[in-house]
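For this view, one protein chain was removed and the others were kept in their places.
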Amino acid sequence: MRKNWIVVPALMILLLLPALSVAQSVDEILTPAAEVQLEQPDPGLDVPGTITVLDRKNDAGDLLVVSFEQPLYTDGIFAYNVYRRVAGESDAEAWNLVEIIPADEPPEFIDGYDPEYPINSGVLYEYRIASVNIDGEEFFGPVFEAGTVSVGEIYHTGKTRVLIAGGLFIFLIFYYFAKAQRGAKMYLRPIAGIEAIDEAIGRATEMGKPILYVPGLSSIADVATIASLTILGRVAKKIAVYQTPLIVPNRDPIVFTVAEEVVKQAYLEAGRPDAYDPDSVFFLTTSQFAFVAGVNGMMMREKPATNFYLGMFWAESLLLAETGSLSGAIQIAGTDAVTQLPFFITTCDYTLIGEELYAASAYLGQEPKQIGALKGQDACKGIIMGFITVALIFGIIDVVANTHILDWLRDLVTSPIME
Amino acid sequence: MKRTVPLMIVMVGGILMMLQYFIPHQISQTVFAYYTDWTPIIVAFALVLGVGSLTRIHSHKIRRKAKNWQYSYAVLIPLFGMPILAHLWPESISGGMDSPSIFHFIFMHIQVPIQATMFSLLAFYIASAAFRAFRAKSALATVLLLAAVVVMLGQVPIGELLGRWLPETGLWILRYPNLAAKRAIMLGVGFGILATSLKIIFGVERNWLGGAGK
Amino acid sequence: MSAVNIWEKMLNIDRRWIFLGIGVVSIVPFFINFGMPVRTTREVESIYDYVDELGSDNAIFISFDFAPGTSAENMPMAVAVMRHAFYNDIPVFMTANYPLHHGMMLAAMEYVFNPTTEGFYEDVDFEDWKDLREAGVTGKYELIEAWENQGNQLPEGALGWVFEGRDYAALGYAPVFNLVILGMTVSIETQYPVDAHGNSTGEMPMLQEHKSLREVDMALTSSGSGACVWWVTYAREKMGLPIAFGLTAVMATDYFPYLQAGQVIGQMGGLRGAAEYEVLLTENGITPSTDKAFRGMDVQSAAHILIILLIIMGNIAFFAGGFHKKTLLKGGR
Partner (left out) sequence: MYDIIGIWVGAFFTLAIYSFLYKENPIYRLAEHLVVGISAGYGMAITYQITVKPRLIDPLLSGDHWILLIPGILGLLYITRFIPRISWLSRYPIGFYMGTAMGVGFPLTMKANVLRQLEGAMVPLYQSGMAWYEVTGNIVMILGTLAALIYFFFSKPHKGLFFGTGSKIGIWVIMVGFGATFGFTVMGRISLLIGRIQYLLGDWLHLIE
């Protein structure tokens, strides 16, 4: 396989991002607002001056950016009330109070967020602003017609980084899918857990004791369950050859039927269909704690030499593994439930951690779909690792040479929060 | 009809919603508004699936007089009793001291204590496993247990009395090495979720079709 | 009897003795009451400071995203922040992301408004102050004045009045909650035309002043499941709403990446996090005394010590008894 496969996509985004961030800088043209009407300012308070209205970029055509000149004398002004109506209406009732801006805040706001008074795309509005004193008396400034209407955009320029990252991800996943489908042999590193699985089966055979395999407590929709059933097939095949008894209790009825099929198939493939015991795979109960009680009872009675707990587990992980370790069995666990992993690690002899479970199943199953997806995700992890490595180097350079190149790299992946 | 149409629905729906994120235009917003209006209605019906299978399992048990079949009534009676109570006295949904109702009583004084107690059983099991199963079998397991002990002492007031360094170290572990491990796992899980989404949207992963006839 | 047998016997002790031990250890400290001090951490202080800056012009969300199973941890957090908000006259929107969680929201209100709770708030139903509302009295202070002028008196021990629709809105459960959050970024009222008590939200002064999440200053999600991430993904990343996490201890360690990346302003982890908030409230005179979470911390200390001792004793018995030689795997860790 090509060695430099990580570098290509990584370089791609490195080059694309700065180009786009330059293109993104906004070029807004100031439209002078036309003066329509002038009211005599009340002698009480000074009133705001020119109102400027701009279209807001990256919206659905429902926002306007409104700013205004603050009055010369701000004494006694408590806040500004901003009113809007559709341009050309003469009705005084048509004025809507759309925003109240405290006097000490910048004289700018985005209009249109209020669901009661929405801005419609393509409609021309006019504004007027009043200075308000502490008693709530309003002193109106002149009316200004907006110099522009709000227009919706087709593409949101602030989301380019997400688009690039998403596109790259989709590309990589499908690239490896296609590659796997074409039958290309792809390297997966051997996973230490698989070795332990084989060894544990051997140990049980030597001792002539059964093997217990719990395929998790979740449904068939869980990725961990699917991975576990793949591994079960492989384990059962080995067991069929050695003729060791197998016990597979199930909590989910659908998982039970699938597990039964998998084991039967494995015995067939091993050439020992006669050795298959139909009672070895069975449905126990759907109740979580009752399931544990049942399995624990079996462990104490049958004393299996090896226990496998592979799949999705919740709080019961602790109870199963505790009893298993007391019965003196070798225990091998694997799950993607992060909160249960510490308990498995301290009670079992070997634990497949998180993604290792998926990888083990892909490794054993050799199904192109699974391997392709795993490779695609690996490639993405490679890119992330590349970025972090570069960031680390830049960080060191920053400290040593007192530069700021890390900020530049960080900006490349920073996507703004506000729409 | 049986396979192709659902796969099409998934693909069209998925791609549409993905693109919608990048398009601020009014049309895209309208599509999205319809989506947010409709989905809760559709998903509400999914509850029927769970209720249906519960009913099926337990009525089956009662009919066959399977082991412990009497307890199935303890599932079925509240399962249908609760909605009926709520329908007869709709104000009981809002609960509170002002309007005591059987519905609220069953929730507050049966459901809440049972569920809260169920999980607290684990405190006992952890204690027992601490003595009988948590082993420092290898260097890695030892590190895990040591970190756990420091964090456990650091989080409770008595840790403070044993030495200021305990809570400080506990917090340091949480803020730095723990963060590193969890972030790596989060990135891995994130990619896993994204890949699964893609597989479902583009019809590569079809497991969800299963269980409803071929 | 050989030495190995003693160790084996020790390890095979009936575990009900251990159960009894943990039971005793978790009951006794309640009667002795050490009241050991709880030191606050910056993760919790940052939430406290943020809420403390807010006032009656602001508004916050408290989302009840937990089931009865974890209410021992999640409830004190939600209650503490709620009392802090009421003290500062901050309007509080309350939501729940699942039917069972709806009941927890109601339970929290029952607790805070109950006269038997030390430092409770006297709740005024939405209907009861209808005349004042219709007369246009909606500001908090003029409302209290007008209300007391009508002859209402604050009960003894109550810390203040809270008016439904002015100081809080119990919005409750709505299905597909991630979409509800997305929808609320545009309008809260379209997502919740009525609240959990059947009141029209459009008539509520606090909804008229805070029409969408854009006009809200923070959301606390007191969460027992991964649903807390929805607030980050759908509200924070979409329109920048500051989010605070209240998490069960089991989840707490997993969410530090969000904290460090600045996606949440702070996080309370488990009973300890809630106890820290209670300490901050009491130190600043917001509540007369600390609440359940703080009182539980003594027991927490005792139980941790017991469990650590059990781990140490168990390991001694295991290695001294030579059990480690039996099961070692070559490929194992």
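For clarity, chains are labelled A, B and C in written order, and residue numbers in each chain start from 1.
The rule we apply is simple: contacts are C-beta pairs under 8 Å (C-beta built on N, C-alpha and C of every residue); 3 or more make two chains touch, one makes a residue touch a chain.
In this text, all values refer to a predicted model and were calculated from it rather than measured experimentally.
Asks: For the chain left off this view, which of A:Gly166, A:Gly202 or A:Pro245 is in contact with it?
Replies: If we include the chain that is not displayed, A:Gly166 is the one touching it.
Asks: If you put the missing chain back, which residues of chain C would it touch?
Replies: Residues in contact with the chain left out: 16, 19, 22, 26-27, 30-31, 69-73, 98-100, 102-103, 172-175, 179, 193-194, 229, 232-234, 236-238, 248-250, 252-254, 257, 260-263, 269-272, 292, 295-296, 299-300, 303-304, 307.
Asks: Spell out the interface residues on chain A facing the chain that's missing from view.
Replies: 159, 161-163, 165-166, 169, 186-191, 287, 289-290, 293, 338-339, 341-343, 345-346, 353-356, 359, 374-375, 378-379, 381-382, 384-385, 387-389, 391-392, 395-396, 398-399, 406, 409-410, 413-415
Asks: For chain B, which residues lie in contact with the unshown chain of the complex?
Replies: 1-3, 5-7, 9-18, 20-22, 35, 37-52, 54, 56, 68, 71-72, 74-83, 85-87, 90, 93, 100, 103, 105-124, 126, 130, 140-141, 143-152, 155-156, 170, 172-191, 193-194, 197-198, 200-201, 208-209, 212-213
We adopt the following convention: only the chains that are shown with their structure count from here on.
Asks: Can you work out the whole-Å distance between the CA centroids of chain A and chain B?
Replies: Roughly 16 Å, centre to centre.
Asks: What residues in chain B touch two or more of the other chains?
Replies: Counting only residues that touch two or more other chains, chain B contributes 119, 126, 128, 132-137, 140-141, 145, 182, 185.
Asks: Chain C: which residues touch two or more other chains?
Replies: Within chain C, the residues that touch at least two other chains are 11, 254, 328, 332-333.
Asks: Per the contact definition, I'd like the list of chain B residues that touch chain C in the complex.
Replies: 35-36, 39-40, 43-44, 91, 93-98, 104, 107-108, 111-113, 115-116, 118-120, 123-124, 126-128, 130-138, 140-141, 145, 149, 152-153, 155-161, 167, 171, 174-175, 178-179, 182-183, 185-186
Asks: Going by the contact rule set out above, which residues of chain C touch chain B in the complex?
Replies: 11, 13, 15, 18-19, 21-23, 26, 36-39, 41, 67-72, 100, 103, 106-107, 109-110, 113-114, 125, 170, 172, 174-176, 179-180, 182-183, 196-198, 253-257, 260, 270, 272, 297-298, 300-308, 310-311, 313-315, 318, 324, 328, 332-333
Asks: Note which residues of chain A are touching chain B in the complex, please.
Replies: 58-62, 121, 152-156, 159, 162-163, 166, 169-170, 173, 177, 220-221, 223, 226, 254, 286, 289, 315, 318-319, 321-322, 325-326, 336, 338, 342-343, 345-347, 349, 354-355, 358, 369, 373, 376-377, 380-381, 384, 419
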